[in-house]
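The chains shown are only part of the set, and none of them has been moved.
Chains here go by letter, A and B, matching the order in which they are written, and residues are numbered from 1 within each.
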Amino acid sequence: MPASACQGFTADDVARECGDLLDGLRATAPLVQCLTNHVASGFTANVLLAVGAAPAMVDIPGEAGAFVAGASGVLVNLGTLNAAQPAAMREAAAAAHDSGTPWVLDPVAVGTLPVRSALAAELVQRRPTLVRGNASEILALAGSGTGGRGVDASVGVDAAHHAAEALAVQTGGAVAVSGPVDLVTDGTGIVRVANGHELLTRVTGAGCALGALMAAFAGLGADPVLAATAGSVVYGVAAENAAKQAGGPGSFASALLDQLAMLTAADVVARARIAVIR
Amino acid sequence: MPASACQGFTADDVARECGDLLDGLRATAPLVQCLTNHVASGFTANVLLAVGAAPAMVDIPGEAGAFVAGASGVLVNLGTLNAAQPAAMREAAAAAHDSGTPWVLDPVAVGTLPVRSALAAELVQRRPTLVRGNASEILALAGSGTGGRGVDASVGVDAAHHAAEALAVQTGGAVAVSGPVDLVTDGTGIVRVANGHELLTRVTGAGCALGALMAAFAGLGADPVLAATAGSVVYGVAAENAAKQAGGPGSFASALLDQLAMLTAADVVARARIAVIR
């Protein structure tokens, strides 16, 4: 197996890479095509705009595949599959695979729900650059679990460690498991990120939007492990800053967007809580 | 006819029950499955997360019915019926009916609009635990009106009093009519709730989200009249608190989520403005 992008690097090295990626994102405003659910689509686009990326929610058959050619990164999120989205997602994933455009699969609530689970299993064949989910979802997608009770994580991140590695080997990309301490692996290297705040679990679509942010970083051409790590760190530090200003989940969501816009690379380097496990 | 849950109780008794239900919701985080419109879905999920419930927006055919088995309560809101939602709503309502899972029907803008009106009439046969709407909608669903000019109430709550009672007798559940002073009835008992604030009418989906909150309380196993009353009181007191902080409808919506998160059972008991009419 090849060495992972983070192997041999210190946590400080990785933090600097994350800061550089944030600067790179601001400099290039990557176009991120999102095929996502109707609950989180507005917040997702606002997260991308706040951080400095350019969202485009092109999610219909006949357009979704063609649009990939101009996109830097693509997000496919299975949260609420309307009648037309599965066909559009097949188009987009195929186009991303064939063109080498980085793409992120967010397998929301896969496991016992049959439509999305079958679609997720099919889409995995298109080798997503990144899969982002909670532990239940990663376990289910890797064939090791039933997906919990829906969108919230009922099992811990550590329980999905081996499933994440196996899934990453299968896709040839990286897998990010979200939780109190995120885990990112490409099957070889492992990075943990402790940034974040409990209030993220009180805002709908907070995880969905993180997937879009990871697609933006992957769209810069970053190694998948670094792209996912940068997403977790940038989002997590902004969330920590937002929580200091917030009186609850409503003002937190608003402050999170403000903090994503004002976060600097220096903040990222100073505040990152990264561990390079191997 | 059986006695209603609130008959023989004082307003203070009911207020204490509402406070207990809020504590119960925090203790158990009921999973509320929402099949709702694309305008209000984000805000609805955020209201549920803020108060302490767990939303899951599973709204597609082939999944919506099966998911009910693990849900505590279900919301079916007819606001923007995409191509697949009617089939999903039939599945979910049938599954809720057959399994005895509490479910709430929000018949948005029924009356002259033919697709949703026919679907609402069909879904009523599945005996929703609660129907929540404005006076125009309740009149139309009960067969006594044409539904006004859409989603806003052009007739007063009192005008829908008898229609609400008739509809409740038909469903065997309770009916909640939203307005300046909400009315809840199961055809026998009647409770009025004066909590709330005019700014709720300036936030899209505020009524839709209240339906989801009622589904959360019904999901605790509460009597339908109590579940609807608790929803109105909790939402109304939080809205009153939010209005004190707000500079307009935008900051109000954000503050409402903050206040829902910090509201205590003691606040509910102290601030409830309930009248047990009979």
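Structural remarks
Everything below uses one rule, namely that a residue touches a chain if its C-beta (ideal position, glycine included) is under 8 Å from a C-beta of that chain, and two chains touch if they have at least 3 such contacts.
Owing to the predicted nature of the structure, the values given are computational and were not obtained by experimental measurement.
This homomeric assembly is drawn with 2 chains in place; in total, the structure file defines 3 copies of the chain.
One rule holds for everything that comes next: only the chains that are shown with their structure count from here on.
Here the spacing of subunit A and subunit B, counted between their Cα centres, is 34 Å. On the side of subunit B, the complex with subunit A involves touching residues 31, 38, 41-42, 45-46, 49-50, 54-63, 66-67, 70, 82-84, 253-262.
By the touch criterion stated above, subunit A contacts subunit B in their complex at residues 37-40, 42-43, 79-84, 109, 112-116, 149-152, 201-205, 246-251, 253-254.
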